[in-house]
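Comments concern the structure below.
Omission of a single protein chain aside, the complex is shown with its protein chains in their original locations.
Naming follows writing order (A and B), and every chain is counted from residue 1.
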Amino acid sequence: MEQILKFENVSKSYPNGVHALKNVSFNVKEGEFISVIGPSGSGKSTILRSINRLIPISGGSVCLDGVSVSDQKGRKLRELRRKVGMIFQNYNLVYSLSVLQNVLHGCLGYMNGIRGVCGMYSEDDKKKALALLEELGMEQFAYNRASDLSGGQKQRVGIARAIMQEPKLLLCDEPIASLDPSSAKTIMDLLRDMTSKRNIACIVNLHQLDVAVKYSTRIIGLSKGEIVFDGVPSELTDEMIERIYGTSRENLMIGASANE
Amino acid sequence: MNKRIPVGVSGQKKMYTAFIIVAVILFVLTTLYTNFNPMTLIENGDAFVSFITEDFLPPALPKSSRIPGVLSSVLVTLALAFSSTTFAAIFAFFTSLFGSEKVSPFPKLAKIVRGFATFLRNIPALVWAFILFSSLGIGTGVGFAALFITSYAFMVRAFVETIEDVSQDCVESLEAVGASFPQRVIQAILPSCLNGFLSWFLYCIEVNIRASTIVGMVGGGGVGLTLFTYIKGFQYDVALSIILLIAAMVIIVDRITGRLRKEIAK
Partner (left out) sequence: MEQTIVQNTAKQTDNNAVSKKEKKIPVGCRQKNKFIPCFMAGTVLLTVISLMYLEIDWIKLASRVPEIGKVFAELAHFDFSNMDLIFSSMLETISIAVLSLLYSLILGVVFGMIAARNILRIKWLSVLTQSLFTFLRAVPTPVWVLLMLVCLGMGPEAGVAGLCVHTTAFFTKTFAQSFESIPDETLEALEATGTSRISIFVNAVLPAAFSQIAAWTGMRLETNFSECAVLGMVGAGGVGFVISRNLQSYEYGTAGLAIVLVFAVAYCIERLFVAIKKKIAQ
């Protein structure tokens, strides 16, 4: 399997003195579904955002598809970001635009000049976007305003926008943290199905241990900016959980499926 | 001795007393400094009453030959306020894109942009008018420039706040998509902030209608200048009808902008 992402001794310290990441190294191969778990402030978000350089790193190197991310600027950086789709906790849609327009934002990275700025999308792109919406069961909402949707529907639009980019890697920043349990399940199912169908590697930040165990092929556990666990879900023992969260398993809220 | 039992919310009580103590101290200090005695106002009550009943009332129309001139001066004031606000809004929009660290492509410049706007904003419009009068001479053009400067600076701040409130999230997502800066502006910032921008623009028009009357008084032209001439010429009864005219103008504009704001928010 092809290797897509390589983290080598990455560290990040913010101007206020917080060391969010300390010497983090890991690799991601094609088709993997990785969950990153850890308590709040352990650097989960920083890892995701340093992959597409929404946050510049302070040390080490991030290689995406064989290209070092931290050296890229301007157009080159945009081409690199195009390969990485991203899904956010708060959906981050443009709520005054239609659902279809939000999905089509995924192709902005491929468009240049006045066409891209004015949003003059090609008919092929539009067809593709509509097909994606149909696949996600959202075709009847295509012309609704994004603000009128429910949380789960908004997140589906977010997925459609990310897939529209034809990414090699999908980053999901706590995609289900603001959702009710039933839409959360829908979203996780969709994420797994869509990425495995297209052979997209996926990195998901999660707070829900049970979800991480159920869906991922690999789990990375973070604590205070360091990787303390990296392995398949079955290796995630109670001691490991205790090391990640700094407290014993009984003190954690964990859903039923993880107890199996 | 028993301590009194407090009944209020503990924090609020403190704020209450602090507010009142500060107010009283300020009151004493300023009264002493200015020798302001409210009694003089009451003692001068007779002068007030006679001024209002004899000089002020009833409102008189200006000479019929001057009426078209007065009406056109109202139009000048309106036109001045409106055109300067529109221009200021357009320039403020482009400036505000660079005024927020999280949205601007040059985050280091954002502080400078905001500082510049703060400087322009905190000097009153009339002071700008005077500075410009001494370099550009008296005229409506200068009134336009003075109004432009303050409303531009005000809107830069308001627009930057709107952008940070509303579109920080979607700008981030478009950045992740690989969209360029112009794409982010047109596809994310503009659609999500337009309503906010327009509502600030309407507010600025309301402010500028008043400001353009004042700038007119010192030489910017318009109805302010007309009023100033009548007051300086001791024709207070005519001045009163012009004051009524100004009030009507302001109230009507406020009503219209209020309606428009509701329509925009729909």
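In this text, a residue touches a chain if its C-beta (ideal position, glycine included) is under 8 Å from a C-beta of that chain, and two chains touch if they have at least 3 such contacts.
Nothing here was measured: the structure is a model prediction, and the numbers come from that model.
Within the complete assembly, A:100 is the residue of A:86, A:100 or A:162 that touches the hidden chain. Residue in contact with the omitted chain (choice from A:39, A:59 or A:119): A:119. Counting over the whole complex, subunit B has residues 8, 12, 15-16, 19, 23, 26-27, 29-31, 33-38, 40-41, 44, 47-48, 51, 75-76, 78-80, 82-83, 86-87, 118-119, 122-127, 130-137, 139-142, 144-145, 194-195, 198, 201, 210-211, 213-214, 217-218, 224, 227-228, 231, 236, 243, 246-248, 250-251, 254, 260, 263-264, 266 touching the chain that is not drawn. Against the chain not displayed here, subunit A makes contact via residues 97-98, 100-101, 104, 119, 121-124, 126-127, 130, 143-145.
Following the convention adopted for this analysis, only the chains that are shown with their structure count from here on.
Spacing of subunit A relative to subunit B, judged by their CA centroids, is 46 angstrom.
Subunit B contributes residues 167, 169-170, 172-180, 182-183, 186-188, 191-192, 194-195 to its touches with subunit A in the complex. Every residue of subunit A that touches subunit B in the complex is listed here, in rising order: 52, 54, 77-82, 84-86, 88, 90, 92-97, 101, 105-106, 108-112, 116-119, 158, 161, 165, 171.
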